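One protein chain omitted, others in place.
Lettered A, B and C in written order, each chain numbered from 1.
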C-alpha cells in the first residue's frame, strides 16, 4: 500500500491529467455522442467525479454535502445498485449541466477528497477506495482520448485535436517469432500493488508449445490482406464477422479513407497518409481474426500473451486475443456496488492485452485484462500473430 | 411586392430576431438533438444562412466567395437537387463547426446579402428569392423555439429558458358554437402579398353546414377525458393511434408529469402546475382525434377552418384539422431545388391551421397551411371541435 | 333489402366461392405468411367463418354451441371490442388448427347459419348482419387471391396457381382524355342497396374542370418511365417515396424480373413475359404518383374519379387516387364492434377506386372506397392519369 501522502499526490495528478486531456477541446466537443459506445467528454469528467462522491465522500465524509442532488442520476454509469441513471444512449442528448458547471463539480469534489485525506491519515479501507477511484479515472482517461478521437474523426470537417506526435510510430523491433516451450505457466497478479479483481487469483495454466510474433502487425502488412480481397472472401471470417462486414459494408479499418488511390486515415493531427511501417490500429476482433486466418496463423490466447509478454516491447496497441473474457479460477465479486465493476461483463466479450498510445502512464501491466465486444474498433486495437 | 429598402430592413430584422431567440442559450444547448425531429439550434442558425448563400449569393453575387466549402454539405436539409448532406438523424453528432464559427458565418452572409441588395436595386426575381429566404427563416424561428423547448424539457434538470410569459395564457373568448351555412366557399390565397406555393390557386369548395367551437379546447377539458380513461379505451382511437398509445405508453400530453397527485407541465419557465383554463398544447393528431370522438364531435377540415376563421381569435395554437395535406387544384411545383419546398411532403401528413405562441409576428395568415405527421407533438399543437 | 331466401342463397354461394378459390392449393400453401400484410389462406377461411359465429350465431342462435372455444382468439382480426387475438404478424407461425379442421369449422357454421335463417324468416336486423357478413367474406375473397399470389410468387420455385386467363388482358378502350366541366357533383351512395358506412352520406363536392384518361396506364407506358431513369431521379417522387425506393432498392413493379434483358413478371400461371398493352398492376402509390409527375400529369381525386367513372370501362385494376382516406361529411361509426369496420383506419391511407381481376362479381360499385397504405403493392393496383 502506498502511503497516504503519495496517494493523495497521485490522486491530484490524475485529476489534473484528465483535465489536461480536455484542454484542446472547444465547449461543443464536450457534449456530443455520435455512437452509443462513445460518451461525451463532459460525461467522463462528471462520472469520474461522481465515483469519488458516491463511494467515498457520501459514506465517509460526515459533513459532506452533495454538489447537486441530480448529478447522481446524470453521472451514474451502470451501477444498478446505486439507483436510476440516464440511459447510456441518451448521454449525448443532454446539454446541461454545462461544461462550466461540471468543472466546478470536479473542483468541489477534488477539494473535498483532499480535505478528507489530509485530515484522516488513512484507514486502509479508505485508501483502497481512493486507489480504485484513481484507477477508475485512469481507465476513463483512455476512453476519453479515444472518444474524443471518434467525435472529431466522425465530423465531416475532420478537425485536428493537437500536435501529439506518438500516435502512429513504427516499432523498433525486428520481425521474428518468439518460441515458447510447452509447460505450466503462472497467470494472474500476485504482487502487493494495485490490480483489478479480474486479474487476481494467480493460477497455473498448461500451455502447449507455441510461437508468437515479436512485432505487431503493421499497416503495410494489413494492406496486403486488403489487396488480396480480404474483405470479400468469406472463408477468412467467422460467420458473425462476415455478417458484420456485409451489413456494415466494411472494407478497411476504422478511420481509413481511400482518396485518389491512396489510403489515408484520420489521426489526432487530422487526415494523414497511412504509414506502412506503423502498427495497425482500429480493428475489430473479427478483422484481426480474419487477417490471422489469411496468414495461416491465429491470435494468441491471453495466457500465451501473458507468458510471452516479457519478450515484447508492448504498449503501443491494445492487442486482441483469442480468449473470451471469463473469470479466473477462484474469482469472486466484491460486495456491493463495486462488485459490479468487472464480473457482470464476463460474457460475449474478448480479452485485449497490452495497452495503447491512449493508455496513461503506469496504467498497464502484464496481467491487465481489457475487454470489448468483438465488433468494436474505436480503441487503438491491433494484433500480434501466433502459431 | 415590397420595395427593396423595406425588404432589406425586413431581412435584417428577421436575422436579428433569430439571434435574439438564442440569446438565453448556453453554448452546449446549441449542439444536441434528442430526437430526430428536433434539430440543434446551431443547425437552424447555419441552415437559414446557407439558404441565402446557396440560392441567392452563389448564383447572383459574382464576386461572392463561399464562407466554407463544407458548409453546404453540413447545412443542407433536404434539397436533393443541391447535393449530399448530413443525414438528419446525425445533426446532433456534430460538435463542429463551433457555435462561434456559425455566428461568423451568419454575419458574413448577412453582410453579403446587404451589399448585394444595396448595390442592385432589385430585379423582381431576386427580390422574390429574398422574400422566400426571409419567410424560410421565420419558419425556422418557430421550429427553433419548439426545438429549444424540447432540448431543455428533455433534460432531467428541466432548466428554464427565459421569463417569457405568454406561453399558456387563457383565451378571452366565451365558449360557444359558430354556425356556418351550407354553400360554396373560396379557399386559398389570392392577394398580392407573400404566400407559399401550397396556399395558391384560390378555388371553390362546397361545404355542408357545420358548427365549430369559438374556443380552443382547454387543459381542464382534456383532463376530463384523461380522468374518463381516455387513454385506456380503444374505441376513441384510430387503430394507428391506439398502437401508438400502447407502444409509447402515452398517458398525457407531451411535457406533462403527475407529481404527488397534481398535473404539472414543463414550460419555458421550468416546471409549473397545469392551468385548467389555458388552451391545451403538445398533442398528437391521434390524441386530438380521440378527444373529439369522445366528445361526440370531430375536428374541422382545413376548409371549414378557413371559412370560419374570421370568427376566431386564433393565433395561440396550431390547430390539428381532419384534412390530409394534399395539393390544391392546379397546384404546380416550382422548377429546380425550390420546387422541393412543399410538394414532396404531400403524403401521410395532416394539415394544421392557425399559428402558435412560437410563431413569429406576421408569419401567420388565414390561408397558411402547416403540416406534420400525426404522431408528432413537440409543436404547440392544440385543437378546436367541430360538429 | 333482399328477401331472406335469396340472401341465404347469396350466403351459400359466397361460402362456396371462397372454397373454390382455394381448390388449387396444396395443404402447405394454406399456412404461410411471407409478409405481415399477407394472411395465410387458412386464416381467411377461419376468420370469415368466425365473423358469422361471433356476430350472428352467438347473440342470435340460442342453442348454438361454439365449434371450439379457442377459435375466437385465433381468428379474430382487429376487433378490439371482442377480446384478445393472435397478433397479425404471428398468423403464419400457427400450424394448428389444421386445414382439415378449419374446413369442418366452416361447414359447421355454414349449417348453423342456414338453420337459423330457415327457421327465422328474418328480422331486418339479422338480415342486415348476414348481408354485412357476406360482403365481409367477399372482401376477403379478394385478399385471398392476392395473398395466394404473393405466397406463390414469393417462392423461389414460382409455382403456377391455375390456368385462369383474365389476369393481364389489354383494355379495348382507345386512349384519350375525358373532359369534365367545373361544377357541383354528388358523391357517395344513396341507393337502397348494400354499401359500407364509409360510402354513405351522399353529399355535394365542387370540382374544377379537369380531364381524366379514358384508359389505365399500360405496362409499355410504364416501361418508358423506367427506361427514362424514373427510379433514379428524386424529382419525380415524394420525399417518403424516394426514401422507400432507396431503402427497399425498388426498381420495378412488384413481381417483375429482368431476365436476360427482357422484363418478365410472375402471374397466376407462373413466370411470363410482360405484355406492353396490358394495364399495369402491382404498383405502390409512391410509384403511381412518380409516374404521373414524370408525365406532367397527376392522379385524379376520388371525387373526380366518381364523377367521371361512368365513362370508364373500369373493373380491371384498383386505381390509386390522390385522395386520403377520410370520413365523408356526416359520417358516423356504427355502435359496438362493427363500428371498428372502417372508421378506425381513416388516417395515413390512400383511397383506391375501381376494382380488380381479384374482385368478386357484384362486389364493386361506383361509390366503393378501398384504401391501403401508400407503400403497398400486392393488390392489383394500377393508375389512371388526370390533368
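By our rule, a residue touches a chain if its C-beta (ideal position, glycine included) is under 8 Å from a C-beta of that chain, and two chains touch if they have at least 3 such contacts.
Keep in mind that this is a model prediction, so the values were computed, not measured.
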Touching partners, among the displayed chains, of the absent chain: A, C
Hidden-chain contact residue, picked from the options A:84, A:311 or A:344: A:344
Residue of C:46, C:97 or C:300 touching the missing chain in the full complex: C:97
Of A:208, A:227, A:249 or A:361, the one touching the omitted chain in the full complex: A:208
Sole contact to the chain not displayed, among A:237, A:291, A:305 or A:318: A:237
Touching the absent chain when the full complex is considered, from A:323, A:356 or A:379: A:323
Residue ranges of subunit A at the interface with the undisplayed chain: 78, 80-81, 184, 203-206, 208, 210, 234-235, 237-242, 285-286, 289, 298, 322-324, 326-327, 329-330, 339-340, 344-348, 350, 374
Contact set of subunit C toward the excluded chain (per top definition): 26-34, 42, 70, 73-74, 86, 90, 92-99, 151-152, 154-157, 159
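To be clear about the criterion, only the chains that are shown with their structure count from here on.
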Chain contact graph, described as a line, ring, star, complete graph or other shape: line
Reference subunit C; chain at largest CA-centroid distance: A
Inter-chain centre distance, subunit A versus subunit C - centres from mean C-alpha coordinates, in Å: 58
Centre distance in Å when subunit A and subunit B are each reduced to the mean of their C-alpha atoms: 45
